[in-house]
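Beneath this line is the structure, given in structure tokens, with notes to follow.
With one protein chain held back, the other chains of the complex are shown just where they sit.
Now for chain A:
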Amino acid sequence: MSRNDLYLIIVQQVLRAGFQAGRRFQSTGPQASARAAALREAHGGFSFELTDQQKEFQEVARKFAREEIVPAAPSYDRSGEYPFPLIKRAWELGLINGHIPEDCGGMGLGIFDACLITEELAFGCTGVQTAIEANSLGQMPVIIAGNDAQKKKYLGRMAEEPLMCAYCVTEPGAGSDVAGIKTRAVKKGDEYVVNGQKMWITNGGKANWYFLLACTDPDPKCPASKAFTGFVVEADTPGVQPGRKELNMGQRCSDTRGITFEDVRIPKENVLIGEGAGFKIAMGAFDKTRPPVAAGATGLAQRALEEATKYALERKTFGKFIAEHQAVSFLLAEMAMKVELARMAYQRAAWEVDQGRRNTYYASIAKAFAGDIANQCATDAVQIFGGNGFNSEYPVEKLMRDAKIYQIYEGTAQIQRLIISREHLGKFKQ
């Protein structure tokens, strides 16, 4: 196809459709920037503007996702193979482990920057992005609660080589009810002996080390806030037995397994903070990891929106492009509404925690909303593709399968509503 034809198609699409597909354009005129700066001064700081560095980070992540993840994602989805080459490449570009503190070899990025990157990677493939995100989840307890030696040892090695880690809390019998976990850690001399079963552990079979939550005080009178302890466990410790790779509905290339702990000995140096502090650490990590999960769901929804829009501008029915039929354009409009709002929600949640404030309320809102809209947008995208959408040769059926887990992991949609109502009523009662 000649360049002239491409120009023409783009011009026609822009003139006919009245909106620009793909990239989100930013005004770069000098007069506009000067006016904006003046307004910012007047309003006292509230701004949707990204810093230059954030824009550059976003650019790199976007380019990597669209050029390297998007083409490879369908085959990883079909085979279920762990996307290690992609993860290694992302590690080389510095897209993973951004929040590792600088003195441990990382870049010490805030949650907001991490979210920007996560959204772009999730656009490419949420399976790949979840494998990467599990690293953040596993590292977060160490970042917030580890002592210097633990941080240097376990975070340092992540910055030196492309290693994975995992967050081991969920069990076959306890998911939402974290206080109901049964994995037992008994102190024997200078070690803890751990026995139990964990389930649905992302990166379970690929991790170099795990963050493990185990019960150290089974006395029913002991409150949850004192009964659990957080440990860092090396994956090659004798007795750690990862199960088979689970075959899931979506995000198939992500490695999810059950793990059995049989008389696993953990040195007491690997306890985070101290015995009994585990519950708070595990929950505290969520405030920092829920915004990126929301960002991932938003990336998926954005992908659904873009794929559906492109298709709607190509497919014709009853003499017009389907995008010109209001039924379809209204669907696209609602998808756009949801994507924009989800983005603003996770950005607020990330910004709050970066300011040093407790962001539980915003983080839950962001995660709950983004998970729900990701599913809605993916379903609507399949609808817009029609019969083609149901077919595996087109990209949207994968989005629908991948989206479902966003309403389940990292706190189910129902748990999020519990948290939001508790926070909301708590504020009201003050």
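One rule holds in what follows: contacts are C-beta pairs under 8 Å (C-beta built on N, C-alpha and C of every residue); 3 or more make two chains touch, one makes a residue touch a chain; residues count from 1.
Methods note: contacts and distances are computed from a predicted model.
According to UniProt, the chain absent from the figure is "Electron transfer flavoprotein subunit beta", selected among "Large ribosomal subunit protein uL13c", "Protein YIPF", "mRNA processing protein" or "Electron transfer flavoprotein subunit beta". Note that of A:G98, A:G196 or A:G278, the residue touching the chain absent from this view is A:G98.
Touching the chain that is not shown, out of A:M107, A:I144 or A:A174: A:M107 (per the contact rule at the top).
Although one chain is not shown, part of chain A still touches it, namely residues 3-8, 10-11, 14, 21-23, 25-30, 52-53, 55-57, 60, 63-64, 66-67, 70-71, 74, 92-95, 98, 107, 307, 310, 391, 393-395.
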